[in-house]
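What follows is a set of notes on a single structure, which appears directly below.
Partial view: only certain chains, each at its native spot in the assembly.
Per-chain residue numbering starts at 1, and chain names A and B are given in the order in which the chains are listed.
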Amino acid sequence: EELRHCQERATEVVCQELVEELLREETVSLATAQAREVLLQLKKESVERCTVDISSAVQEEVVVECVRDVCQEVVRAAEDLRDQRLAELEQCVQLAQTARIWR
Amino acid sequence: MADQERRIKDAQMRATINQKLVETGERERLKEVLRTKLIECGWRDQLKAHCKDVVKQKGLEHITVDELVAEITPKGRALVPDSVKKELLQRIRHFLAQQSNI
């Protein structure tokens, strides 16, 4: 009878130990998986934020370069037109002077 | 004195049972059964959800695996259904009953 009681008590402890051992293994496994998932998620979010930033930076760079190109082009064209008109005007003045001399 | 003697005998018995369980591969089989039962009864999913809550609460950046384990273990313990524990105990008893030299 005493042996039976002893075995029963020991069995209960062994059972409890087994549950605890599995519990420990499972909680570590769950926590590790969760931490990995969290890290991955954090990285994903960081990459997305950086992608948006970099995209804006590239866009800004191109816009600034293109705006400068367009401005230079427009100013150059306006200057060319002005120079052309000045040249024409000068020619007219010269023609007028020549005409006056001949007269 | 009798109490101490009983504790010694209990410890010896525990060691014998454990040895038998390990030797026969029953210990690993029992753990596997227990693992399956815990998945089936939703324990793992519940604990996973709790784990997510803890991470959300504490902030994604500021928790280590060890802290997380410490945080979720009490809940994990509490969530193990009594029926699963009872079944495990029953299986161990059954195993021991089949052993001639215990």
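Here is the rule we use: contacts are C-beta pairs under 8 Å (C-beta built on N, C-alpha and C of every residue); 3 or more make two chains touch, one makes a residue touch a chain.
In this text, all values refer to a predicted model and were calculated from it rather than measured experimentally.
When all copies in the structure file are counted, the labelled protein chains give the formula A x1, B x2.
Convention: only the chains that are shown with their structure count from here on.
The distance from the centre of chain A to the centre of chain B, each centre being the mean of the chain's C-alpha atoms, comes to 48 Å. Listed in rising order, the residues of chain B touching chain A in the complex are 6, 9-10, 13-14, 16-18, 21, 27, 30-31, 34-35, 38, 44, 47-48, 51-52, 55, 60-61, 63-65, 68-69, 72-73, 76-77, 80, 85, 88-89, 92-93, 96, 102. Across the interface of their complex, chain B is touched by residues 6-7, 9-15, 18-24, 26-28, 30-32, 34-35, 38, 41-42 of chain A.
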